[in-house]
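Okay, handing you the structure first.
Every protein chain but one is kept in place in this view of the complex.
So, subunit A:
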Amino acid sequence: MNSKDIIKMNNDLREELSEENKKIYEDMLVYIRLNANKSEQQTEEVLLELLEHLLQAQSEGKTAKDVFGDDFKVYCDELIEEIPGEKKSQALLFGSYIIMHYLAILSTFYGASSFLLHQFFDIGSIEFTFSLGSGAAIILIDLILLYFFIKVVFRWMKGSTFREKEIKKWVEFLQIWLICVVFIGLSLAVTIFMPDFGGPISIPVLTFVGVGIILFIVSFVLNKKYRITK
């Protein structure tokens, strides 16, 4: 059974948990799933086992503490340590999918908005001139920023599990908003402050839309074939 099918099963089964158990289990689920370098298949298989175990225990009147011990976080850490790492090929596939998708969005959006701005408001140019060197450097730095952005968001989500006291919704919103603002700001700053180097090239802005669509199609086909996200 593929990990995606197991996730679907988990989503359905989880509804049978009591209010209290559901909260505990979903914290464990988030905490364990956020370990990006672990095998997804093994992670989902053990998560489903824990869920079925907890459901059984629940029907016999046992609590989550009876099953997992007093400290859920310690228990999860013990589990995570034993989950094998993701296969290199799988990790590479997932990484390239994320990168392609990210570049597809950036490229399409940039190309389309430049074209429309020029067409309707006469702002900017239909040609985009950039230096090969700095262009490549910008993409590279943006991808590195994306990597750290994902890391920070994962850490933030991990921190949101197993809280004794509930944190206010607007504080959570403010935190994630700040993280996003810093990420977007830094990504833009790179484009603005990058000095020109390497030979300049001029290409029509619509090329970006074309490149973006090709990237979308490739990532879509990859996803269909290897079931990366679904």
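Heads up, the rule we're going with is that a residue touches a chain if its C-beta (ideal position, glycine included) is under 8 Å from a C-beta of that chain, and two chains touch if they have at least 3 such contacts; residues count from 1.
Keep in mind that, in the parts below, contacts and distances are computed from a predicted model.
Missing from the rendering is one chain, named in UniProt as "PadR family transcriptional regulator" (options: "Sigma-70 family RNA polymerase sigma factor", "Cell division protein", "Phosphate transport system permease protein PstA" or "PadR family transcriptional regulator").
Of A:19, A:81 or A:122, it is A:81 that touches the chain left out of the display. From the set A:17, A:48 or A:228, the residue in touch with the chain omitted from the display is A:48, counting the whole complex.
By the touch criterion stated above, the residues of subunit A touching the omitted chain are 1, 6, 9, 13, 42, 45-46, 48-50, 52-53, 56-57, 66-69, 75, 78-79, 81-84.
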